[in-house]
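To start, the structure under review is shown below, and the notes come after it.
One protein chain omitted, others in place.
By written order: A, B and C. Residues from 1 in each chain.
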Amino acid sequence: MTIEKKPVMSMSEKTARRWIAERGVKVEDIAELVVYLQGPYHPNLELKEAIDHVEAVLRKREVQNAVLTGIQLDMLAEKEMLEEPLLSIIKTDEGLYGLDETIATAIINVYGTIGLTSYGYIDKQKPGILQFLNDKSTGQVHTFLDDIVGAIAAAAASRLAHRAAHTE
Amino acid sequence: MTIEKKPVMSMSEKTARRWIAERGVKVEDIAELVVYLQGPYHPNLELKEAIDHVEAVLRKREVQNAVLTGIQLDMLAEKEMLEEPLLSIIKTDEGLYGLDETIATAIINVYGTIGLTSYGYIDKQKPGILQFLNDKSTGQVHTFLDDIVGAIAAAAASRLAHRAAHTE
Amino acid sequence: MTIEKKPVMSMSEKTARRWIAERGVKVEDIAELVVYLQGPYHPNLELKEAIDHVEAVLRKREVQNAVLTGIQLDMLAEKEMLEEPLLSIIKTDEGLYGLDETIATAIINVYGTIGLTSYGYIDKQKPGILQFLNDKSTGQVHTFLDDIVGAIAAAAASRLAHRAAHTE
Partner (left out) sequence: MTIEKKPVMSMSEKTARRWIAERGVKVEDIAELVVYLQGPYHPNLELKEAIDHVEAVLRKREVQNAVLTGIQLDMLAEKEMLEEPLLSIIKTDEGLYGLDETIATAIINVYGTIGLTSYGYIDKQKPGILQFLNDKSTGQVHTFLDDIVGAIAAAAASRLAHRAAHTE
């Protein structure tokens, strides 16, 4: 059991990172959301440091599992391989669906509840890459990915805030 | 937009109920879990009353969305239509996956946090239908369904406890 | 047991409503946040309807319990009756504390995860009454109350959105 498990785990991280990239999101894009969120409190914050926090979030297995599950559902919706009415709900990013927010909280909670407000804020403001992911005219489905990206940024911002309080 | 929405919603409930039945779970099976959980506190509790609470939980849209999403993932895993490593993780019900518990909490939370302990308890004890859903020898994949069934039972038990406190 | 329980419950609602009022927040203030959140999607939304949704949220026992617990902690912090370091953390509304957000989610979750983004959004924007609650110059402590008010508004907005989808 343990012998098979190790490669599965590292394959999770590799696949999660690859899928995020293939769906059009760079680590830098997520790091820019972290700067958007934390810049007001840390004016000297550089993109490089924000990237480090995003990378740390992506190393968490809970985060990888949420990324894989959410993007898989987006991709299957795009290929029309889900059944109705779930297919229509996900394809149209139906506002009352809620499972995209549910999966996002699994990412945020890893760094504590303080990330919830950051997530909610950028989810409504839609700065940077989140605007691109919400452009329905592309034909692509990003119902889960936009919440996942916002949640990773919010988690990274929480991590940064916790570290800053300890070390500054 | 509103004109299309109404049938989609009622189709959600119909489909959620149909999928639960097709995957081998009857409303009575879930109601028996409610009796298992609440029987010690309400010795006169009858299956009929437990069924009413399960029915009320199933009328909630958040619950229907969680049911549709979780069972869809189980069915796609069974048909090997998910990509690796997600396919293996879900097919083997990998203990560290966590998204099955995440989706279950979306159901439980509708009736408050007191359902969390009931859910955790029957998830470990596996009484009644939960034992059947955990039998890996059938070749069926119920990674999400067993948590969904436990969560519906826990939510129905919370509803019953809240109502009993008000009316007894 | 049941005989004592009933008055305790209705006393919970009365006390929760009284404390909210005594701390400077009117039901109308919370309803205005609902209009702020849902106005863009429902241009004909009147304050009166928003008030009805806030009232429905306040009738939920989970909400009352969260209100009582949070405001009690605010009041004890104001009277310096908490022990250190908790007293300083709550009095200064320390950004990394997190329990205020935790208690807020207990309110939001009653109407599903879609309220999370609304809550995060108004918590950062601080429209209306939330700006007053964040004015530290008054000497009053509202570390929990501002999150509770935002959460009640977000829950009421979710309730409104769910109902609108069913009935419009």
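The rule is short, and it goes like this: a residue touches a chain if its C-beta (ideal position, glycine included) is under 8 Å from a C-beta of that chain, and two chains touch if they have at least 3 such contacts.
None of the values given here were measured: they were computed from a predicted structure.
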| item | value |
| --- | --- |
| Residue of C:V27, C:L68 or C:A164 in touch with the missing chain, whole complex considered | C:L68 |
| Absent chain, residues of chain A that touch it | 2, 5-6, 9, 61-62, 106, 109-110, 112-113, 162, 164-166, 168 |
| Positions on chain C where the hidden chain makes contact | 8, 11-12, 15, 61-62, 65-66, 68-69, 72-73, 76, 81-86, 88-89, 94, 96-99, 102-103, 105-106 |
| Residues from chain B at the interface with the omitted partner, ascending | 95-99, 101-102, 104-105, 112-114, 116-121, 123-125, 161-162, 165 |
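Note that only the chains that are shown with their structure count from here on.
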| item | value |
| --- | --- |
| Same or different contact residues where chain C meets its copy chain B, judged by the half mark | same |
| Two or more partner chains touched - positions in chain C | 112-113, 162, 165 |
